Structure formats: C-alpha cells, structure tokens
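Incomplete set of chains, arranged as in the complex.
For reference, chains read A, B and C in written order, and residue numbers begin at 1 within each chain.
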Amino acid sequence: EPVTVFAAASLKTALDDVAGNYDGKVILSYAGSSMLARQVQQGAPADVVFLANTDWMDVLESDGLIATDTRVDLLGNRLVLAGPVGAAPVEIGPQLDLAAMLGDGRLAMALVEAVPAGIYGKAALDSLGLWGAVEHSVAQVDNVRAALALVSLGQVPLGVVYATDALADSHVDALGVFPDSSHPPIRYPVAAVAGREQAATAFLDFLTGPDARTIFASHGFAVLGD
Amino acid sequence: MLQVAVRHRLGDFTLDAAFDAPQGLTVLFGRSGSGKTSVINAVAGLVRPDAGLVRVGERVLGDTAQGIWLPPNRRGLGYIFQEGRLFPHLSVRQNLLYGRWFSRSALRLAPVVEMLGLGALLNRRPGALSGGEKQRVAIGRALLADPSLILADEPLAALDEARKAEILPYFERLRDEARCPILYVSHSAAEVARLATTVVVLQDGRVVRQGTASEVLSDPAVTPAGIRAVGAVLEARVAAHHEDGLTELDANGLRLFLPRVRQDVGAPLRVRIAAQEVILSRNRPEGLSALNILPGTVDSIREGDGPGAIVSLDTAGGRVLARITRRSAEALGLAPGVSCFAVVKTVAIAREDVGGA
Amino acid sequence: MEWLSPAEWEAVRLSLRVSFWATLVALPFGLFVAYALARWRFPGKQVVNGLVHLPLILPPVVTGYLLLLVFSPRAPVGGFLQSLGVTFAFHWTGAALAAGIMGFPLMVRAMRLSIEAVDPMLEQAAATLGASRIWVFATVTLPMVLPGVLAGSILAFAKAMGEFGATITFVSNIPGQTQTLPSAIYAFLQVPGGEASALRLVLVAVAVAMLALLLSEWVSRRVAARVGGA
C-alpha cells in the first residue's frame, strides 16, 4: 500500500533520494507549499504533508487537517548570499555594503511578501539594517529556485537563497551565510494528514530515522526533529 | 395556383408586388434592379417580408397576417440561383444529388445529367468548372430535388444558344406535364414567348402588367426587353407533318408552315411571330421564298420615337404585329381598316418561338 | 540507455491521454458555443463570450484554484458529482477538465472565425433544397469550417500539452495519476541541477506536439484542397 506524500518542491532532490532508500512505495507530489496546503484543505488524497513553511502548516493544524501529534519540524535551512563561482566570500553583517556589491545590478530573491525564502530574506536584511539600501534593487521571482537561476545565469550578481540551493548549483557559490539570529528559524514541518495516520506512520518513522537524516544532511539541510 | 403578395423594404427600394398566376410557368420580366430576385427570395422563404402571402395551390407557404412563414426547407423548392451557389466542398455529383437526401421520391440522375451535358464533370469540384458548366450544375441540382415549386432566376443567361436550345424543352415539359408551377426570371423575349404561361412585368418593385405571354408580348407599350421583343403570339393546332421537314399548322383556318415540331398532329401550339420579322404587302405577293402569307385587316398603327411604326393586323388566326418603317406605311397607304397581307418566313418562326400551349 | 524513467514515460502517456480527451470532449461544446456566438443573437451573449475568455484572462493558478473550489469533493458541485461517481479533483479527469477549460477560448475563437467566414448564401441554398437547420449545419457549415475546427483543436491540444498552472493547482502533481509532462518539468525546475532532466521532458513534449501539429496541417491541407475555390 503506497504512501502519498505532498511535499514542497524545494525538497525534491533530497526527498527523491530519501524515498529511493525507503523499501515501501512512495508517491511524491511536489508543488508550492501554499498550493499543497490548499489542496489538503480541499481533501487531497495525501497521507503526509511536508512543507517549506510553518505558517501553512499552522493553518492546516488549526483547521484540524493534520494529526497534530505527528507534526515535526524535521529540517532546517540557512540563508546564504549567493554569487557567481569564484567571487570573494564576505562576512554578512550590518557592515556589509550590499549596495556597492550590487552596483547597478539587482539582488535576486523569492517574492518577499509571499514566498518563504523571500520572507526570511527580507526579515534578515531588515534586521541587519541592509534592506533600505537594496529595497529598490530587488528582483523578486516566484520561487527561490528561480532566484538562484538568475544568479546562475549571470542575470544578477547576487541572490538570497537557501544554503541547500547554493550547494546544488555548480555555477553558484555561497559568498556568506546570514546569521541565524537575523531571521525567524527556517523550518520544514512534516505531519500525517488527519485520518491517514495509519498509512503515514511507517514513512514518517523512516523520515525521522537515521538513514533519512544522513541523506538530508548530505543535501545541506540541518536535520532537527529530535 | 400561385398566389404571391409581398411588401418589403430594402434600403431605398420598396418591393410591393402582388400577382396571382394560373398553373404553368410564370415569367417575371423587368429591368435590372426591378425586384425580380427579391420576389423570388420571398417566395422561397429566404426573406421574411414586412408583409406577405405566398400560396401554391392549396398550400400556404407563408402568410404574415396569420404569422405563418415556412422555412425554405419545408417549401419543397427547387431554386436555381442567379449566382450558382454550388457547394464548393462537394463534387458535381454530390451537388446534383444534394436535394435527394431530403426528398421523398428519387428522381433519376442520368437523364438530367444527359440533358445538361454534365457526364464528364461528375467527379469534379465546382471550383474546376467553367461559368456555363456551373450554371448547368445549378439547374440540375434544383431539378433533382424533385421540387413542387421551381424558382429559376435567369437560369440560361450564361449559356450558349445551342445549350439553351437543349435545355428549353425540358422546362417546357416540366410546365406541360403539370409537374409543378415554375417561377422564372428571364430577359429574353424568345424564352418568355416560348415558356411563359403568364408574364408578370415588374418595374421599380411593382407589378405594372400581367397577362398571358401573347397579351404582354403583343403590347408594344410594355416591350421591356427592347424593340426586338415585340411580337404576337398565335394559338394554333398541328395540322400535318410534311415529308420535307415542315409542319403545317392550322390557326383558326389560317395555314402556317414552320420547321418540323415534335408535337403530334392535333396538338395545340403557340407560335410567336416577332413584329420585326413581318413584311406587309397590299397585294398577295407571288414568287417569294416566304411560305406564310396571312391576309388581314389593319387594326391600328402606332408610331414610335424612331422611324418605325407598329401595325396591328387582325387575321383569322388572331392578332399579328408588324414593325415597319413609317416610310413604308405611307408608301403602302396603310390605315385602320385597310386590308393587306402579312408575309412571314417559314424559318423566321424559329424553334425557340414555338411551344406547346 | 534508458532515456526516460518509467515515471516519466507515465507522465508522457498521461499528458497524451489528458490532452486527447480534453480536446475531444471540448470539441462539441466548443463548436456549439462558437456557432451560437457566430450566428445567434441572444440575451447574455456577451456574458457567455466573456466566460469563454475567462481562462485566458485569469492567471492559470487562479483558474485552477477556482476549479478546486468548485469541484473538490468538499464543495457542493464536486460532492454531487462524486455521488454520481464522477471525480475530477486529484484525478486525471480533472487534469483533462482543467486543460480543456484552458484551451476552450482558443478552440472557440478559431471555430467562430471559420463559421463567420461561411457564406450564408450557401446555407440558404441548402435550405431551399430541403435541408433542415441541423442538416444544413452537418452537410454544409461543418464541412466548410473543418479547417477552423482543426485549427481550434490543435490549439487546444497544444495548450493542453503545455498547461501547467491550473492543472497542478487543481489536481496536484501525483506521479502516475495527475503528473503531466509540464508538472514533471516544473518539479525538475524547482531544484538546482534539474535542468537536464527538464530539458529531456521538454523535448518529448515538443516532439509530441509537433507531430500533432504536422498531422493537423496535413489534414487541413487535404480539406482545403477539397474545398478549394468556389
């Protein structure tokens, strides 16, 4: 009996890897976190939801759509400043002259009001006092992966993306890591859908188990959930 | 038999035509733009006029007063359009057979194809036909729908004389076998004289004259088709067929010779004698090649604009018109009451001017 | 070499199935609506016209979301349909529905243009020969608008092959069930390094759609040759 997992698209590489090591059948449906949450709200045939966004998991939880006791913030991530391969690393802090680094180029980010990576990024720049200087130079795209692509293609000199993304793209280096304290913690919550606990348990157990942890870590994620 | 009354506005043009025609073929006659096609479209039900009544025999096809206006497909029509309107996506054969899908009885294709000379074209598409070929297919398509009312809008206009001569008898037969009433638009006096049971003359959307072919075509005041159309129509009977290819007619005792016609001895016949082809003589002429010499009395002489005059002659066979010069009329001393002879060539009564009555 | 993984083959098959049915089922509706818009006058005509164009105007995600709101098993319409055994949400039929709706405006426009180009005189001629309205349509109008019907269908098919936003929103992206080619491509593009895999799928999608396109051009030329000239 296969287990159906609705997972944030940014997890694809890692989760495909994990599922490949699971000896049951896993059906993985990737989409944006908001979309997945709405679909669960509308009765999607999911056993497990795995989002990149705690807000939407909170919504599902308050709607009683997930089995609360199965919810775990499984993964964590870090925000990095991405630049072209070989660019000089920088220390990210209030002293950073981001505007000068950009020149008349732009800073690629996910949508700063809507998409988690963008929301975290704006919060981090804000708390470091950098936002005002770059606010008008930001190029927002609909997901963090597209922001990475802009950097990767040289369309922009810099972007704010997840550490996992920067790691996976050979044209891009992480020039610096945003201090964890500069933004709310980046969490990837996972839970069984209410009423589907039975189908979900085995896979949830595997996800939180040591094999999965190793795989996630190898993709650059911080594995939490202890 | 065919009762039509239509009132309809088209821009500046107002159609207000009413006529009542007996069984047979009714010709709509009139100048370009006089409203002939408009009348036919109303009869066909393609136009719903502001007010109108169309009746064929007992069948009411439309009566706006009663709120009845049958759609074209329920009128049992065979409409030969002025502009062909063949189906471009169908072959000639499929065009011809189109109406058969919807008619009860199945007319045979072969005779119509034969008459219209379409045999070699059956598998072509209309796009690969000449103008006259298209027109012939359009005629065939309408006839093969087995209509109970034929509407023909200048069906022969695009055809050469030889082809016309082949098709005309077919319309005659349709008319005579009382297969169905026919409403026919034509500009050709010869066609009218030969085919028409009734002629309705339209002018500016109104009926200005109506009558039998003989009446209307004998009226020099009408002559809508130009001076050449004036002529008289005599009613006659076939008296004998001669060996040398001539047929002898008896028009109320008057002998007339003309080229062999297909009607049997005793059959009634109408002969149109064009006014311009009649020569008058005060004395019975001798030694002429013309075989028909009709004695009569001058009834009236009407002088026109030009150098000509129309002399109306009463003969035993009926009225005969002659169009001669005023100079001749004076030279011969013609005046009402004067007796004289009308000389008509045998062959001047051409085949297309002869029709079963 | 295994060029496509089984799951990817499945996505190709599914996209074909979805596009085929979306086009086929939309066709009669599209033809009817196109005819009505081209030839009839009725109150609310502009409303219908607007509704038809709606999927074009709305961002696809919105269309998908609206579909989800209407057809999810939790919604009245979706619930009613489910009680009849008809499921759209999270089902390939839903993907077909979404694709059909997204392609509908394209289909209707093409057909409508063709219908408007048919000379009513020919339809009149058919009527005088005894053909009722429906027969006139079947024997004259329809054959003459075939190029438009084909053009509309191929547009709808191509659109269905490429539709993504509404589909993924409405039926999600479940491999083997609702994962069409574009959804699979999307998933690859969401992760760094997925471009090569995405490219393979893009090529497959393009190849399939081009085949369909060539086929439609060929049929269209044959039809045009038959009708050629008046």
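Basically, a residue touches a chain if its C-beta (ideal position, glycine included) is under 8 Å from a C-beta of that chain, and two chains touch if they have at least 3 such contacts.
Computed from a prediction, not measured in an experiment: that's the story for all the values here.
Q: Shown here is one of each chain; what are the real counts in the full complex?
A: Each protein chain kind appears in the complete file with these counts: A x1, B x2, C x2.
Throughout what follows, only the chains that are shown with their structure count from here on.
Q: Chain touch graph shape: choose line, ring, star, complete or other and state it.
A: Topology of the interface graph: linear, an open chain of contacts.
Q: Taking each chain's centre as the mean of its CA atoms, which one is farthest from the centre of chain B?
A: Farthest from chain B by mean C-alpha position: A.
Q: How far is the middle of chain A from the middle of chain B, if each middle is the mean of its Cα atoms, in Å?
A: Taking the average C-alpha coordinate of chain A and of chain B, the gap between them is 91 Å.
Q: Centroid of chain A to centroid of chain C, CA atoms only: how many Å?
A: Taking the average C-alpha coordinate of chain A and of chain C, the gap between them is 35 Å.
Q: Any idea which chain C residues touch chain A in the complex?
A: So the residues of chain C touching chain A come out as 61, 65, 68-69, 72-75, 89-90, 168-169, 172-179, 186-194.
Q: Which residues of chain B touch chain C in the complex?
A: These residues of chain B touch chain C: 44, 46, 71-73, 75-79, 81, 83, 85-89, 98-99, 101-103, 125-128, 141-142, 145, 151.
Q: Which residues of chain C touch chain B in the complex?
A: So the residues of chain C in touch with chain B come to 121-122, 124-133, 135-136, 139-140, 143-144, 226-230.
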